[in-house]
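Accompanying notes for the structure given below.
The complex is shown incomplete by one protein chain, all other protein chains being positioned as in the whole.
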Amino acid sequence: MSYKNLVCTGCSCLCDDIGVEQEGDVITRVENACRKGAAFIYAHNINERRNPPCLVKGERGDLTEALDTATQLLRQAKKPLIFGLDNSTLEAQARAIELSRTLGATIDDCSSFCQGTVVENILTGTLPSCSFPQLKEADLLVYWGSNPYHSHPRHISRFAYYPFERAKPAGLSCVDVRDTELSRRCRHAFRLLPGEDRDFIISILTVIKEDSGREDARAFVELLKKSQFPIIFVGLGLTYALDGDFSLFQQLIETIKNILGIGLAVIPMACHTNMRGLNHLLYQQTGHVNKISFANGISHGPQFSFLEQVRNQEADCILIVGTDPYSSLPASLAKNLNRGISLITLDPYITPTSMHSTVVFGGAISGIEAGGRVVRMDGTEVTLSPIKETDRPSDEEIISRLLEGV
Amino acid sequence: MTQERINPLQIYQLLPCTDCKACGCETCLAFAFELISREKTLADCPDLQKEEFSSSMELLKEYFGEELEEADIAESGHLIKQEKCVGCGDCIMVCSLGRRSRVRPRGEMPAFTESVSVLQVIDGIIHVVNPYRCKRKADPPEYCRACAMRCPFGALELVR
Partner (left out) sequence: MKIKLVIVTYRDAYQWAIRQTEGSEANYQELSSQISMAPTDLETLAISEGDMIRLSDSMGAIVMKVKADANCPPGVGFVPVSSYINKLTEYDPVKAQLPNFKRIEVIAEVVEA
């Protein structure tokens, strides 16, 4: 069987022109997806996935058994926490929010140490943003703290730079601490030292206001002045350099708007497929994009971030959906997950996290085995159409049944 | 040789520069061009095998090391270094034929039509799918190197 126009869920570009050929149960050809996307789609062939999907205390079990154990764990928990969901569909995320309401649980996702603040600022209107089709009008694309060629390989060719017939080719620029494939092809590439971004922004501000400052900041302002509609793609590099505090960056955008008269737009280079989806849902329901606790009504604060919860060993039962904190957290923090916290993991693959979990649900993979809707990094909704028949339950189904159970 | 795009002059500087003609080329520079187009191999220059050129040889081997089969070079002259390509698709979009075949962000353009583009990403790596549509194969042939020039990873070379 061959399929066309599938959506790749390898990163939050969500390229929707993927072709896949399948023979029996095995995927044999992937068209148009980048190296990352192709590897992601081929991962469906992994042998491990032919085994029964659930694990209870290290033993292969069936779904009902796993659901029973998980429900019990969640019911007994005093401070349950739901974490992840960045690779699940909007439908599954909505169910998970319902579940945390019912449980009075805390809910957070990777965006609390990723691009959550940028998305929040965009949703509240403090940072101006635009969608990919609007990039047609853009005449300067600045990648700040990210190298799309490695993190989102088709970002430039399919969404930002090449797809539009612009009257004049848009300028391409980057601000980065590394010398990257992108910086080598940009005429104006700004190299900073690690942690210098704050300094650079302050310098840009003084150049705009007082016409004095660093040489490179001057060049940056000159570049901006030549442009009508510049876009800044905020990468993780900038987020980490600013330590998640975008007030200075907002000031920069405002100054550029007020003094230079240039309307700038910002798009977060979100890494996870549907990180922005959960941010949107939580924002609609609670007014904040992450770090929410439903224990006493709705409360929000840094103490509800996954990092804090794990560091202080607050949570006693964590439902982890489609992410692998054992690999992605600092090892010193991940250690805390071993200390008497019961873990329930929903992950299509075996990961270090699932090996440490009491209950593991091997769910269907969004995009290939399970359908639904997801939100692209620019805020546009994309519909996934699954190609494979599977008896594995989707995240949505598992969470719904957990919800029924509790 | 760490730079990504290959330059005949840089190759020339690593050769003996004696123009001894033993390789069958008139000059060492001509030999450099033939190395790039993979018509000659490093073994064809006797002087280069000597001890004094061992450091040159090391660099050259790094670049031309792997033995190429005729089939590795597409009809259109594209040589693909599979291990370097990340499938970003930039090369497709700088080619006027590729651009015509491409999808725009949803709803703005028709879907990708394989029959139009010279290049396509398959299994995450660039492939030459329609070599005869390349301008270099037109009658009369047109000069074009856009795809190879624009590959950010140096994964695409045009060798003839």
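The chains carry the letters A and B, assigned in the order they are written, with residues numbered from 1 in each.
Here is the rule we go by: a residue touches a chain if its C-beta (ideal position, glycine included) is under 8 Å from a C-beta of that chain, and two chains touch if they have at least 3 such contacts.
Keep in mind it's a predicted model, so treat the numbers as computed, not measured.
Student: May I ask which residue of A:185, A:218, A:311 or A:356 touches the chain that does not appear here?
Tutor: Candidates A:185, A:218, A:311 or A:356; residue touching the omitted chain: A:311.
Student: If I consider the whole complex, including the chain that's not displayed, which of A:101, A:136 or A:178 touches that chain?
Tutor: A:178
Student: Touching the absent chain in the whole complex: find that residue among A:157, A:173 or A:239.
Tutor: Spelled out, the listed residue whose C-beta touches the missing chain is A:239.
Student: Would you mind spotting which of A:169, A:194 or A:263 touches the chain that isn't drawn?
Tutor: Selected residue, touching the omitted chain: A:194.
Student: Spell out the interface residues on subunit B facing the chain that's missing from view.
Tutor: Residues in contact with the chain left out: 86, 124.
Student: What does the interface between subunit A and the hidden chain look like in terms of residue numbers?
Tutor: The list for subunit A reads 34-36, 38-40, 42-43, 45-47, 113, 147, 149-151, 153, 177-179, 193-195, 236-237, 239-241, 243-245, 271, 302, 307-308, 311, 326-334, 352.
Here is the rule we go by: only the chains that are shown with their structure count from here on.
Student: Report the inter-centroid distance (CA atoms only) between subunit A and subunit B in whole Å.
Tutor: 36
Student: Spell out the part of subunit A that touches subunit B in their complex, as residue ranges.
Tutor: 4-5, 16-17, 19, 29-39, 42, 132-133, 149-150, 153-154, 156-159, 162-164, 181-182, 184-185, 380, 382
Student: Which subunit B residues qualify as touching subunit A in the complex?
Tutor: Against subunit A, the touching part of subunit B is residues 85-90, 92-94, 99, 102-109, 111-112, 120-125, 150, 152-153.
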